[in-house]
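Rest of the complex left out; these chains stay put.
Residue numbering begins at 1 within each chain, and the chains themselves are lettered A and B in the order written.
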Amino acid sequence: MTVFGVDLSNFVDTYMAIAIKILILIIAYAIINPLGKKVISKTLRRTMKKDRISEGRIKTLEKLLINIYSYILIFIFITMLFGIFDLDLGPLLATAGVLGLAIGFGAQGLVSDIVTGFFILLEKQIEVDEYVSTAGYSGIVEEVGLRTTKIRSFDGTLNFIPNRFMEGVSNHSRGTMRALVDIGISYDDNIDHAMGVLQKVCDEFQQDERFVEGPDVLGVQSFGSSDVVLRVLGKTVNMEQWAAERDIRKRIKEEFDANGIEIPFPHQVNITKQA
Amino acid sequence: MTVFGVDLSNFVDTYMAIAIKILILIIAYAIINPLGKKVISKTLRRTMKKDRISEGRIKTLEKLLINIYSYILIFIFITMLFGIFDLDLGPLLATAGVLGLAIGFGAQGLVSDIVTGFFILLEKQIEVDEYVSTAGYSGIVEEVGLRTTKIRSFDGTLNFIPNRFMEGVSNHSRGTMRALVDIGISYDDNIDHAMGVLQKVCDEFQQDERFVEGPDVLGVQSFGSSDVVLRVLGKTVNMEQWAAERDIRKRIKEEFDANGIEIPFPHQVNITKQA
């Protein structure tokens, strides 16, 4: 059937095919969209139960993931719709490809930041107010973002660290901390006597509620060039290790003074020759 | 219907299709263009409210993003228009692709600079006149650009730093700063006495309005090879930490002199042998 020289049957044929395609596309979208969201939610929440992550954090991650998912889906839907109308999207996509590549190379740092940030949040590697060391920075966490983490150094500096540079995180706020004091005694002093005095100091501190374990005298750690080094070791409540160490040092000095045990200065044997 | 051996019906068929395609394209452009701009504006402004970014800065970022968006959209529009006229854009795009790749590799630094610069602005990591350390440079920020940041070192040097090299920024102008003085006393001096004198000096400075917190004596920081090191710690108004430290040092020296507490020189025990 031709109208003005145009074959109508062909038209009908073509547009019926288009209609069917659009229908299939819409159905596919209607199925995949909620399905994907559910998969994301469920996967996240299942992980949550295992790892005991707080509800608030789960919601943040959930929202982020569903957002990304929706944007991509809509983008694909529109692109395919255009494709059905036969608008030759090749150019558009090739253009996008070239641009995307150029940007992809430049922006991979950004993606890398977000991927790392996502896992830092998910795996609860750091929390606000914890004391951490990472990427050469050290201090109290002020904010954990998807792209950047803010750490306040002890000297007051606020450090902004893109997450991708955090190649390993040392979290100093997860458990009891070690208090360690190395103390040198003279080669002339009696090791047993000195260790006895040290243990007495340690015994005092074992009552101290800051200490979770010890402190105790370990023994002869090394032979220094001028002193025999003895080591005292204990475990304290988190963040109390420095104060505890300072107090142990003060007490050791006082006890050593009282017991006549010398903390020696560097020694040198001088063999005198006349020029 | 044929004219001079040319099948007109085919012509009409073809050009009607082209007309429809152009129409769809223009409509799509007319819808996507303002929509995209609005999405950009809204997203930015919503972020603004959350982060309290100044209106001026928002406008700079908004203009930049809308510019980029417009250029890309026009480029795609033209490309698709050409595609409709069946001008085989493949070659053009392949050419662009090869060029784009070559340039993309070389220019990824530029894109990387801009992406990083964008987030430094958006996240307010540094502001003009702040004192920051980054990428091995340290000083007062003179300008934060999309591609380059200018930092004036304290020795007067002006440093130009491409943003991509700023792998983490230490901002020293965000909050109170630490004033820390380590002072060594002789092994023969009484620690309690020395700490008392130090605390007296600290008490004086606590009236000083430069100090926000402390200063206070912490205790025995370490056993040096010739001295017992005591630590004094406080928090000062930003940028006043150095002057405060200098004044504390001067007062400590004066008080130690007055109280006969010695700041010891390196010690060495010489055991003399005759050759």
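Basically, a residue touches a chain if its C-beta (ideal position, glycine included) is under 8 Å from a C-beta of that chain, and two chains touch if they have at least 3 such contacts.
This one's a predicted model, so the numbers in the text were calculated from it and none came from an experiment.
Undergrad: What is the copy count for the full homomeric complex in this file, when 2 chains appear in place?
TA: 7
Going forward, only the chains that are shown with their structure count from here on.
Undergrad: What rotation angle takes the CA atoms of subunit A onto those of subunit B? Round to the nearest 5 degrees.
TA: Resulting rotation angle: about 50 degrees.
Undergrad: Just the number, please: Cα centre separation of subunit A and subunit B in whole Å.
TA: Subunit A and subunit B have C-alpha centres separated by 19 Å.
Undergrad: What part of subunit A is in contact with subunit B in the complex they form?
TA: Interface residues on subunit A, with respect to subunit B: 2, 4-7, 82, 85-88, 90-92, 94-99, 101-103, 105-107, 109-110, 135-137, 145, 147-148, 152-162, 165, 183-184, 226, 243, 246-247, 249-250, 253-254, 263-273.
Undergrad: Inside the complex, what are the residues of subunit B that reach subunit A?
TA: Listed in rising order, the residues of subunit B that touch subunit A are 1, 8-9, 12-13, 16, 21, 24-25, 28, 72, 75-76, 79-80, 82-84, 89-90, 93-94, 96-97, 100-101, 103-105, 107-112, 114-116, 119, 123, 125, 133, 164, 167-172, 174-178, 180, 187, 191, 218-223, 225-226, 228, 235, 238, 241, 266-275.
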